[in-house]
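Every protein chain except one is present and positioned as in the full complex.
So, chain A:
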Amino acid sequence: MTTPFENLIRATLSDLAEEAPPVQDQLTPAERRVRNRRRTTMALSAAGTIAAVLVATPFAIASTRTDAPRPAAPSARPTPSPSVSFDPSARPSPRESFRPPVPIASSTVPGRLPDGRLPMPAASPSPAPEQVSPGLRMPAASPRPSSPRVSPSPSVPPPQPSPER
């Protein structure tokens, strides 16, 4: 149902519409707006990409660095893994004052055990202290080359198996 008030709204809107000013060519300025908008979009996209790169690059570089020291380069002489070469059941012979390092003297292939086998994959270069009882630890058989009692020189005779073994 149309009220007089709504009729008045219609009439007023029609009057207003008739007063709309005539305009000239609107296509040219509209095309100019399209070009400007496209140019602005491209510029803003490039600026956003550059800003994202500038922000993300330091984080990416920082994420690749860690505080821990870098692992040492592999040495020419192999370092035996005590946890692998150590036999808990082995007991030092009473005639031997020390147990020479197992692999170095007789091993000709780096990274191999004295008998030529490859170490187990689960072998860890740092033996866990709770896995080896202090009584079984043999400090004289330190595999470190700096130990004066363990000479990796070939003059050291190959390890002699214990008669008990």
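Convention: a contact is a pair of C-beta atoms (placed from the backbone, for glycine too) under 8 Å apart; a residue touches a chain by one contact, two chains touch by 3 or more; residues count from 1.
Methods note: contacts and distances are computed from a predicted model.
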item: Complex member absent from the view - protein name from UniProt, among "ABC transporter ATP-binding protein", "Aldehyde:ferredoxin oxidoreductase", "RNA polymerase sigma-70 factor, sigma-E family" or "Alcohol dehydrogenase"; value: "RNA polymerase sigma-70 factor, sigma-E family"
item: Per the touch definition above, residue among A:A11, A:A43 or A:A56 touching the missing chain; value: A:A11
item: Residue of A:A20, A:V55 or A:A76 touching the missing chain in the full complex; value: A:A20
item: Contact set of chain A toward the excluded chain (per top definition); value: 4-6, 8-23, 25-27, 29-31, 33-34, 37
